[in-house]
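Here it is: the structure, laid out below.
Missing here: one protein chain of the complex. Every other protein chain is in place.
The letters A, B and C name the chains in turn, as written, and every chain counts its residues from 1.
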Amino acid sequence: MRLVFSYSARMNPEVPLTFEAARARVDAYISQFKEGYFPPLLMLARLTEETGEIARVIAHQNGKTPKPGEDVGDLELELADLLFVMICMANERGLSLERGFERMMTKVETRDADRWTKKENL
Amino acid sequence: MRLVFSYSARMNPEVPLTFEAARARVDAYISQFKEGYFPPLLMLARLTEETGEIARVIAHQNGKTPKPGEDVGDLELELADLLFVMICMANERGLSLERGFERMMTKVETRDADRWTKKENL
Amino acid sequence: MRLVFSYSARMNPEVPLTFEAARARVDAYISQFKEGYFPPLLMLARLTEETGEIARVIAHQNGKTPKPGEDVGDLELELADLLFVMICMANERGLSLERGFERMMTKVETRDADRWTKKENL
Partner (left out) sequence: MRLVFSYSARMNPEVPLTFEAARARVDAYISQFKEGYFPPLLMLARLTEETGEIARVIAHQNGKTPKPGEDVGDLELELADLLFVMICMANERGLSLERGFERMMTKVETRDADRWTKKENL
C-alpha cells in the first residue's frame, strides 16, 4: 500500500495524532479499493454493530458473564473500531470531525455550563 | 471555567486539533463539575442514545420523512456528540483513542488488506 | 382505515394479544400506504433510533438529568416503538417473531441452563 505520508511519525509523542492525519489515513486506506466508502445507510449499520461491540465489552466488565469461550473484549480497540466508521461516515459526506468537535464543545460549554454542580474554588 | 490551554488556536488551520487536545478539553470541561464522569454503564446508555441520533439524521437523509415539526438534523454535530461520549468513556477508563486508532489501523491495514478489490496501478 | 378484524377485543383480558394479531395489525396499518415497508437498511436505521430512545429513558431513570424542558420519557411506549419496527422488519422479510421466540427460548433453555446459579429447591 502506498501512502503519501509517513506512518512512523504517528506514535512519536512529539508528533501527536491530529484529526486531519486520522482522516487522511482512513481515506488512504479506503481509496485503495474499488468498493470505496459504503453508502450512508450501510455505514450506519456498521456504526450500530460497533456500538453493540462496545456494549458487549462494557456489559462484560459490569456484571454480565461472558459465554463459555468468549473473552471479555478490548474496549480501547472497540472504541477505535467505532471511530473508524465515524471517520468513514464523515469522509464520505465531506464532513469534518474536527470542525464538529469545535461546534459541539462550544455548544456544551455554553448550554450546559450550569447543568451540573460546579466545584467550589475552581 | 479555567483551562490550561488557549482555545483560540484550535481552529487555526496551522494548529490542527490533536486527539490529545480534544481529550484534554473534554477532561477540563467535565472536571469542573462535582458529578465528574458518569459510570461506565450510564456512559454506554449515552453512547447508545447518540448512535440513535445519528441514525435519525441518516434515516431522514435516506427516505424517512421527518415528523411534522421535526428537522432533518445535523450529521456533523451528531457525530461530534458521539465523539464526546467516546472521549469521556476513554478518559474515565484511562484509555487512549489515539493509541486505539493506531492499534486498529494496524489491524485493518494488515487483516483486511485483501478483503476488498484493489484498484489497479495504485 | 379498513381492517379485517375487530380491535375492540384486543385489550379484553379474556382475549389476550397474540403475536399473530400484532403482526396482522401492523401489516394492515402499513398496507394502507403506497410507500409500504421501508427497505431493510432504512428499517435498521429506525431500529437504531428506537434503541436510542430506550437508552435515553433508562439513562434518565438512572442518573442522567434531563435537559431543561425534556421529560423523562415513557419506557413502555419506547419498547413498543421498538417492537413496531421489529414487526415491520420481520413482516418485510417474511420472518416470524413467534417462531423466532420459540427457537430462541429452546436455545436459551438448553445452552444457558447452567450458566447461572440455580436456586435450590426449585
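We adopt the following convention: a residue touches a chain if its C-beta (ideal position, glycine included) is under 8 Å from a C-beta of that chain, and two chains touch if they have at least 3 such contacts.
Worth saying up front: this structure is predicted, and the values here are computed from it rather than measured.
Against the chain not displayed here, chain C makes contact via residues 1-2, 10-11, 16-20, 22, 25-26, 29, 31-35, 40-41, 44, 47-48, 51, 54-55, 58, 61-62, 75-77, 79-84, 86, 89-90, 93, 95-105, 107-109, 113, 116-119, 122. The chain not displayed touches chain A at residues 38-39, 42, 45-46, 48-53, 55-56, 58-59, 62-64. What chain B contributes to its contact with the hidden chain is residues 41-42, 44-45, 47-48, 65, 67, 115-116.
Convention: only the chains that are shown with their structure count from here on.
Computed from the mean C-alpha positions, the centre of chain A lies at a distance of 5 Å from the centre of chain B. Contact with two or more other chains is made by residues 48, 51, 55, 58, 62 of chain B.
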